[in-house]
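The complex appears here without one of its protein chains, the remainder shown in place.
Up next is chain A:
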Amino acid sequence: MYILPSNYNQAYNHIVTTSLTHSTCKLVIFVSCLDVDALCALRILAAVFKKKLINFQIVPIVGYADLATHYTRLDADVNNIILVGCGAMVDLESFLDIDVGQFVDATRSLEAETVLKRKIFVIDGHRPWNLDNVFGSAMVTCFDDGLIGDLALEKDAYNFLVNIDDDELNQEEEEEEEEEEEEEIFEIDETDISRKRKSSSSSPQTKQPKTRKRVIKDNETTIENYYGQGTTVVTSVTSQVYSLVSLIGETNNLDNLWLAIIGSTSLEHQYPELWARLADLFRKEVRRLNHGADEERTADDSRLTVEKDYNLFLLRHWSLYNAFYYSNYINSKILLYTEQGKSKLNKIFAKMGISLSVAQQLWIYMDIGIKKKLHNIFTKVLVNQYGFDSLATEGYFRSFGYNGSVSARDCVEAISSLLEHEENSAPSESDDIDALTAEKEKLWVANFWRSWDALTDLAKIRQGIQLALFSQQLIFQVGHSIIEKKQLKNLKIFRLVVLSSSDYHLSLTAKNDASIHTNTAAGGRKFFLNPLNLMKLGNWLLDTISEVDDTLLPLVLAALDLETDTYLVIGMAPKVPKRGDGGSAALLNTFSVAFQHVANTTGVKVRIDSFESSVIEVRKDDLAPFLEKLTLSGLV
């Protein structure tokens, strides 16, 4: 089942009426843990439900396995489950092993229509949808972003196949399939893809006419193509939640809008076209809510403004020079990892008429005259002479009274750094992989709550910004060394970087705040074992590559975890270089399909647990065969 954006409020009303209770908690919200967007969306939802005096429980979850365990632990009288930022891509009913018949509300059901006691709502931007969720299940309600309407072809094919599935496939074959499935060791092999693909391989009974066979075949191809096109994120969860709250009239304060902007901004870098679509909407909302705000700055000032911003890294929190140096954008434009690049940066500063000593001052102490002229200088020198068209952008700023203000971009960096930095870096004694993984996941959940608090606390955001500065430096350092040491291998159909433990040696000279120990994340050794960090590094590499090499090859990054002897592997779609118009559509990430296929066909030990389906864990010894198969599979 799915629900159109204009009907979100119906889903909301259903949740409210069936969750309002004096006794137990009837609403549980599962939220994807390592996701700034989901975090912000959840904060909006939580505020709305709290206002309605509804009891609810929030469960941050780290992966599919975690989702399944938490689901089985639920009380029987939980009526509503909301999945935020996860769940769109698996067949929830079969994955969570739900027996729908168990939840039929006999007292309220009519003959024509069964009423279910329990409902699952999916608010997720990951695509493709699992068609079972969208068209099949009565229990699962997907929040549509307005694009399900385009799936008419797939819908017909799906319905057709579902109807023949039952009567025409004979029993034996099904049993065979089940056996096959049991043999597999992967945690997420129950997805619809594999099932559908198997049914396609099984030959229909001979008495069926040929045309019938062809129709089935056609429909199966439709479905396969749909799943095989690759994964992406088409919408931010926060924007969906924001349209929900605007339907129920909860958009009269800035807090919700601010959270929505932060959440959507977090996807800006990886999915620029998504942000481009939403930015207009947010600008209008900001204008609407700021109506009548006076110019004078007061102590309670919490206004939201749209101002000029630049593609520089955390400009307002360290020096201008560092903001240039550590900006992904500038880095990819002038190839900072080369000597020429570095001298070019100095030349740029000379052309801008800003001396290096001034540029290296902390931003807050920098000459106010230069700051005021900065925009003109940037347009004159950088845009006109160097052609950095997309340097200047629009930024959203929230002011916190006399405590200062912070931009949505900086906030995203801060929050995501809080999510990914493991505060407690004591090496654990346990050798058991499962125990280690569990420990890691527990830290992630703790980080989730830390970031939750930070969303409304300027002091904590500042702390996060310090962490962000630290991690950006680390990413640059490792990135530079990857390119210098030529660890980036161009294979036939993808690029490959394998990080072994020796690559993480830190020589950070930048002054570190007391809050960040240099042994944060075990001296960087574990730094890239967090998918978010590894993905940031991947982004950096893709940005850099896109400027030097025109071939659009995707990237595979693998980082070794010495403790568990596994590689964390992520696959990322190639990137089109940033241009002024910004109109390029992001390419779909085809690794999720390829990873699954390779895992299914080879028997390599792989753990596919992350909600980002292109993030997997592979045993150390299995990496080489895995990559080999990946190359040969031709799916990328």
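By definition in this document, a residue touches a chain if its C-beta (ideal position, glycine included) is under 8 Å from a C-beta of that chain, and two chains touch if they have at least 3 such contacts; residues count from 1.
What we mean here is this: contacts and distances are computed from a predicted model.
Novice: Out of "DNA replication complex GINS protein PSF2", "Acyl-CoA dehydrogenase", "mannose-1-phosphate guanylyltransferase" or "Serine palmitoyltransferase small subunit B", which one is the UniProt protein name for the chain not included here?
Specialist: "DNA replication complex GINS protein PSF2"
Novice: Looking beyond the chains shown, say which of A:298, A:403, A:490 or A:601 touches the absent one.
Specialist: A:298
Novice: If you put the missing chain back, which residues of chain A would it touch?
Specialist: Within chain A, the residues touching the omitted chain are 51-53, 298-300.
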